[in-house]
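What follows is part of the complex, with its chains left where they were.
Read from first to last, the chains carry the letters A, B, C and D; within each, the first residue is number 1.
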């Protein structure tokens, strides 16, 4: 059996880049890096609106066991987002208001967890954002520690310590740390491009014309016919 | 292989009837037309409260491909609601803030989609209501156009262009355009009937008595017994 | 075939104890009684925040049939929470604003239902809390009465009339009436213990130290290593 | 409230065409009619292998109520397939061995139901194929009749009496009766085309070459690179 490991001194992405990605938002960042890195869509924020970005602080937990989250807190640095994945599917409430207070005290900006969270009324009052698969009051034991700050798969996405997590009302995306600056630039280009098109669309100009789609649609065989009352 | 088609000049329901149905709300309209026409209950509004009615502007999309939505925008008329169904289940974010702005510019009142939507924070700020199966930042391609303004099945309901869509916090219902005026009348009768019973119920009078249920319940064998502590 | 039965004069838990449990909240009550009694996590409140406790008024319903809820209203006493379970899974909207008004008039504090509810916009305006598996406008018939005030399984939990239901943003928990006072005491002890730890955690002290976890973690084989760039 | 209706003397598709479509199978028929008409993929056969086609005998049922299936039996003709949809989602066992025997006696070839079935061991012994969403022993009442032989939506597909149902291990597809002969011809063309390609593919020739995909892939930007050990 493998023994659990905590990896210290993992790399992190520069917070200036992280903030830039937060500003772009999940949908834009996801597009900017070639439509990759999205977590499953059932990972939802416990309150809305919410938008945050941070360095991934990764954590594996056994089903029904949140011990390694306590271990992870010690590894936290300001600007981190805790990313938690269970080793098999579990909806238990791994994080509550005490752990949230502890994480906030260490500068952690939020939690992304492919499992459950509890005390959500208090977390909402605290303004501590969590994206989770479930809300559940079910408590957890402390018997089986898991890995901290190792690469994990969370909600279908591969996340390494120090990759950038961007989370908002649309969901959660991960950006590999080596690509973060490039993705930020592409995201800003995309925002600029959208900003140019938005007033035209809002004025009633058609996407068919703006994006010059008519010829290609015809090439695909699209036909226009007039309605005929069924005989 | 069938080629995709856009049907122009489809019939629509008179907006005066449409507004009347909006006023009645989904649950009442659904009852008034004999408990038919509801979409699946997992089609949920992205913000609450929300209530709207409109003429169905129908649109089929390929999985992960929103091209025909751009085609549909051109067919929109003020008072429409865009109704989108994928040809196989898909949670991708087919509609975002740019398309929403384009739809609003054409007078479209909202979107009902058996798939995903994105930019929901912005859509909420815009006050543009969407009922969807998912919220997802996942973008879509433009490779395979689908039918626009043909009859479709959306979330388990059969919807034709110009049928009336009523959507609120309880879900979404479709009313065939030929029956819209009749259903409106039945809905108003039902509202009046409920208005007569509400004060009696709120005053503590029992439904058992108001609806004269006691005899029929006895006929079904319902027995009343007193609690006995288990021995 | 069994005939349906209504059990009158079932025992209830003292409201003073019930209020105390409401004050503690679901997660704490669940912990205080040994992590038992939680309903499935997909039973969610129709609005947030919401927190309430009451005596279980139990009710079985046939799929798509809410007749026995009307029967249950007559058995209600102030301080009750109506707990409804269908005899097979069903998402129909069993409760709407008329029934809610009727229940409020009898002093019922809320509804917990392993099925659907409708008129949620109105229920929200009324401040009448409901925890349900679904929101659905689908109406129900009145053909097959079920048992009222008998022990039931609701959303995976065993509930007897007069057991205490505590419901908040985290979900729903049931406390057997014989244990309610004991659980309340344990819940208050737990709240006091948490109150003592909260300022230390919020000040940045680690759970690893407060709970003295380090030695036990080492005994489980937890190792700390330093990050090495992959070769 | 609408009253339920039984439509007699509905049109049917010629059995010779029906048998032809059975021979082609679901995947081929679905392709041949432009990738339309599939029922949801969670409708699965109770035993495999199974393949059958027939004229749709449609039936709506209330949740937990199979009364209209008894009504439908009388409308059956040899070569029919009973297609059942509940008015709201329900997994109850609507059909068991007695009804199956009754249906077989009338020449019905199988059942497609967006709900549950029971007595599956006996049905398997009888060789009576059923495609269903669930297997459930839960019985049903006879209180609320529904429509028989009217157009319905079953598992996401629009089905009218006399449309052709084709069902096999891959699922279920519906073919509009007006298009059945045309679809059969297209299906046979497709089978012939596949028969020509199968030996080439089985001999190791690449689809990339047979379908001449390489140029178009390059046009989409596909790049070939050699593996480099990560540094």
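Keep this in mind: a contact is a pair of C-beta atoms (placed from the backbone, for glycine too) under 8 Å apart; a residue touches a chain by one contact, two chains touch by 3 or more.
What you see is a predicted model; the values in this text were computed from it and never measured.
Undergrad: Tell me how many copies the full complex contains, given that 4 of them appear here.
TA: Full complex: 6 copies of the single sequence.
One rule holds in what follows: only the chains that are shown with their structure count from here on.
Undergrad: In terms of CA centroid distance, which chain is the most far removed from chain C?
TA: Farthest chain from chain C, going by C-alpha centroids: D.
Undergrad: Do chain B and chain C, two copies of one chain sequence, contact each other through the same residue numbers, with over half in common, or through different ones?
TA: Mostly different residues.
Undergrad: Which integer distance in Å separates the CA centroid of chain A from that of chain C?
TA: Chain centres of chain A and chain C, defined by C-alpha means, are spaced 30 Å apart.
Undergrad: Using mean C-alpha positions as chain centres, tell me how far chain A is from chain D in Å, no decimals.
TA: 39
Undergrad: Can you tell me which residues of chain A touch two or more of the remaining chains?
TA: Counting only residues that touch two or more other chains, chain A contributes none.
Undergrad: Spell out all pairs of chains that touch, sorted by label.
TA: Pairwise, the chains that meet the contact rule are A-B, A-C, B-C, B-D, C-D.
Undergrad: Of all residues in chain A, which touch chain B in the complex?
TA: Residues in contact with chain B: 26-27, 30-31, 35, 38, 41, 44, 48-49, 51, 168-171, 173, 194, 197-198, 201-204, 206-208, 211, 213, 217, 220-227.
Undergrad: Spell out the part of chain C that touches chain B in their complex, as residue ranges.
TA: My answer: residues 3-11, 67, 70-71, 73-74, 91, 93, 96-99, 101-102, 104-106, 116, 118-121, 124, 134-139, 142, 144-145, 149, 161.
Undergrad: Tell me, which parts of chain D touch chain C in their complex?
TA: 62-65, 87-92, 136, 138, 141, 143-144, 230-231
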